[in-house]
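Every protein chain but one is kept in place in this view of the complex.
So that you can tell them apart, the chains are marked A, B and C in the order they are listed, and the count of residues begins at 1 in each.
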Amino acid sequence: MSLRNFDAGKGLERLVLMERIRAFEEAARHAAVEEELVLGAIHLSIGQEAVAVGLLESLAREDYITSTHRGHGHTLVKGADPAAMMKELLGREGGCCGGKGGSMHIADFGVGMLGANGVVAANITIAAGAAHGVKLLGGDQVVVCIFGDGAANRGPFLEGINWAGVFDLPILFVCEDNRYSATTRTADMTSGDVGARAGALGLNVTRVDGNDVEEMAAASGEIIARIRAGGKPEFMHARTYRLDGHTYFDPATYRPEGEAERMRAETCPIARQRDLLGAAGIAAERMDAIARAARDEMFAALEAAKAAPWPADDTVFEDVQDVGSPALEAF
Amino acid sequence: MSLRNFDAGKGLERLVLMERIRAFEEAARHAAVEEELVLGAIHLSIGQEAVAVGLLESLAREDYITSTHRGHGHTLVKGADPAAMMKELLGREGGCCGGKGGSMHIADFGVGMLGANGVVAANITIAAGAAHGVKLLGGDQVVVCIFGDGAANRGPFLEGINWAGVFDLPILFVCEDNRYSATTRTADMTSGDVGARAGALGLNVTRVDGNDVEEMAAASGEIIARIRAGGKPEFMHARTYRLDGHTYFDPATYRPEGEAERMRAETCPIARQRDLLGAAGIAAERMDAIARAARDEMFAALEAAKAAPWPADDTVFEDVQDVGSPALEAF
Amino acid sequence: MAVMSYGEAAKLAIAEAMRDDQRVWCVGEDLGRGGVFKQYAGLREEFGPDRISDAPISEAAIMGAAFGAAMVGTRPIVEMRFADFALCATDELINQIAKARFMFGGQSRAPMVIRKPMGMWRSSAAQHSQSLEAWYAHIPGLVVVCPSTPQDNYAMMKAAIACDDPVVYLEHKNIWALEGEVDTAAPGEFGKARLRRQGADVTIVSWSDCANLAESTGATLAERGINAEVIDLVSLWPWDKRAVIESVKKTGRLIVAHESVAVGGFGAEVVASVAQEVAMRVPPRRLGAPRSLVAYAPNLEDQLRVTEEMIARAAQEMMEAEAA
Partner (left out) sequence: MAVMSYGEAAKLAIAEAMRDDQRVWCVGEDLGRGGVFKQYAGLREEFGPDRISDAPISEAAIMGAAFGAAMVGTRPIVEMRFADFALCATDELINQIAKARFMFGGQSRAPMVIRKPMGMWRSSAAQHSQSLEAWYAHIPGLVVVCPSTPQDNYAMMKAAIACDDPVVYLEHKNIWALEGEVDTAAPGEFGKARLRRQGADVTIVSWSDCANLAESTGATLAERGINAEVIDLVSLWPWDKRAVIESVKKTGRLIVAHESVAVGGFGAEVVASVAQEVAMRVPPRRLGAPRSLVAYAPNLEDQLRVTEEMIARAAQEMMEAEAA
């Protein structure tokens, strides 16, 4: 990213969002590791914040996204309340899913966040369908479907993207390529090229540096504008890097020595954005304050979550189904 | 196909095989329509014979194929006994699957024919696995996996081809593109290009006129030789045309007017091969005799099938499983 | 009351619902040409290609995309062609559709009808003949319907389309042409069994096409002096446990008959539920397919079928057992 045309005000907003994601996940990790308050697996997107931030800023609240098991960042940027998210991670009342879903099923339909998913690639056909629904209802929302590099090896990748192409749906598919699928280097289990797959399925493909929030934002803005203007479905391949393990308890020892350290030093999207803003004349103190504020916000969210009660026991029988509900006497 | 380098002897052998497929299916259709002896659905490959014939002649008996619901031709060319096949279509004792499978599950493991399949695209991952097994066992067989154009829209297409690419397996995937998926024009439900999909999955792609048996044979021979020599998995897109309906009872009224008639007149692979052989000096009478012999052979197979008894009732409890078999007293 | 076939009855219900509610649409392979069993014949002409939508051969996408479209406010009817092919979309149905509302804490609904033509259909062999209704009854979040008559295929289809839960709708493909009277004013009710015959001697519980067999067995038994009460469950989840229990309390004898494999079939649920609440006069009986696969040859296929004679014999044996 060069300084030409750089809008420092926008750049700062993006930094704020990235710091908030980072802080949310650090608070979540703290809750998990230090306080053992998060019982299920959580998957951190530390190092990948620029994708969520750059990608989603062009969306309106009414637009839709579907996400993955690694969806905190996407959910936060789409507009969900971090306190409700943190309560969900702790399985508490007031969690955005009432404590029933946890991190892997985080969702906030009120802001168009149609759900993380515990099944890799399952969100791809669902997102295509959301766009199909929008088209049938004559709405003008755009759908953004985010998945990992590993997801490109599952059948729904082909079926969902073909579907969007056939029905000409208002959707952007985004492969958030952090190079790993759990403990496996994705390249070792992938033949050919992910972007080319989408191209062969008839979609226009854009490749971006997913650790450059400015590039992400610029590219996403253009694509989403095209789609909103009645264009065809598109595909984005965003290269990034997962700085931590697959789950918070994965030491990620399978990575080549020094890789993570080097990537942390060279490509952390937050550090890069700070450098850029610094070069544009923004004082380090101001940026430190942003990071501190984000930390304060998210640790406060954690405190609020810790103070929240467990969901009422009998909510486990609610929202299963109306007809033949387990909450009914008869069953 | 030009006459340069044309080997009329080979060309005649190919004609024989195509006529045998055609005659087998005409006998089968006769049995179904006129005699109501075939009770399940059968899917005829009339018009597509050149694909089976050109494709499979380079295989040895030990090589493997997997096929689809439209698999009579492949099975026959791979070396199965037409009488056993016809018995299977009539559900009789002595059928290649003992009358348990019928047309859609026709198989002859003795000649490396690992089964037709009633589920579109399911044979793709299975074939990749057969090649995987060959590689693990240190065998030198090649696997040929045949599926339709409609199958390219199912997830196993992506998963199976990626698998073959990742594990570098001795397999040729062949899309037998007859333009239709049941009653739907496949192009209307397909985004992008099928060959390009395979290319994006890392495979070398060859496009051939599947109604030209000489071109089919030449291309297949080269590819299979490459694979046998230790090469990588490859992909072939063979364009052909289904002259009849999806099943024998489908009148196929959904096709544009005159399309089938035009295709029958212009592209029937048997007619084309006869023209070629005629130009090479082969007498029409000789070719007529080939057709007659094929018809005699297949109608004799039908008579043999009609004379065969039903399978013994209690075979329905055999070959389910060894452990916990329904044939055991206890169950 | 009009007389119509089982297939037409569901089509009428769909057409009426589509006229009433613009959000209802159908999607599946070949629907534009009427669907593989002609269940949609003529609907495209009225409703157009967007609402009677073709689909690629992509069962996972058909199911998953319909679900996505349901989440944003449409009401899809999903056609799976053969219940067997629906297995290509199992993750979508079981892990996504059935669970979403709960996992997301009530934020979403999946008002969908998932049509899965089921059952043996002469010489269709093992991949086109399955009856897996027991699977779906076991999955929280799903409603499961197995209609056996034109009346119920009309009324339950109407109810399924109106329902805000995902409904697995299993039509039996052997009875598309079965004709009967349809009262379009009679509403379909989930969990309400249909009494196909009253009787005091033995209760025969069934569903789907087997319920038709059970009813005719009832007539046969009557000639032999046995009054069977024949209950067609119509829906398996919820199912009318009360009606069955009341009947068995009266008759003291229970036979459950279904086409699907007996082992682990829903008949086990019925028998177990009754056994937990009613002391029967004689041990209950389950009739279903042996744990073997559906074969192509007709004589082999027949080995797997529950027949009228099997049900009648069971009833007679139960009467005699006690007499003895």
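Following the convention adopted for this analysis, a contact is a pair of C-beta atoms (placed from the backbone, for glycine too) under 8 Å apart; a residue touches a chain by one contact, two chains touch by 3 or more.
Predicted model only: the values in this text are computed from it and were never measured.
Among the chains on display, the ones the left-out chain touches in the entire complex are A, B, C. The residue touching the chain not shown here, chosen from C:V78, C:M103 or C:M118, is C:M103. Check C:S5, C:Q22 or C:N95 against the missing chain and you find that the one touching it is C:N95. Considering A:S45, A:Q141 or A:T190, the position touching the chain not shown turns out to be A:T190 (whole complex). For chain B, the list of residues touching the undisplayed chain reads 64, 66, 95-101, 105, 107-110, 114-115, 117-119, 122, 124-134, 136-137, 139, 141, 155-156, 159-160, 162-163, 166, 318-324, 326, 330-331. In the full complex, the hidden chain is touched by chain A at residues 39-41, 88, 91-92, 95, 97, 99-102, 104-105, 117-121, 150-151, 153-155, 181-184, 188-190, 254, 310-311, 313-317, 320, 324, 326, 331. Residues of chain C that touch the chain left out of view are 84-85, 87-88, 90-91, 94-95, 98-99, 102-103, 125-127, 132, 134-135, 137-141, 237, 260-261, 263-269, 271-273, 275-277, 279, 283-286, 291-293, 295.
The rule is simple: only the chains that are shown with their structure count from here on.
When chain pairs are compared by their number of contacting C-beta pairs, A-C comes first. Separation between the centroids of chain B and chain C, computed from CA atoms only, is 36 Å. Those residues of chain B in touch with two or more other chains are numbered 153-155, 188-190. Counting partner chains per residue, chain C has residues 55-56, 58, 60 touching two or more of them.
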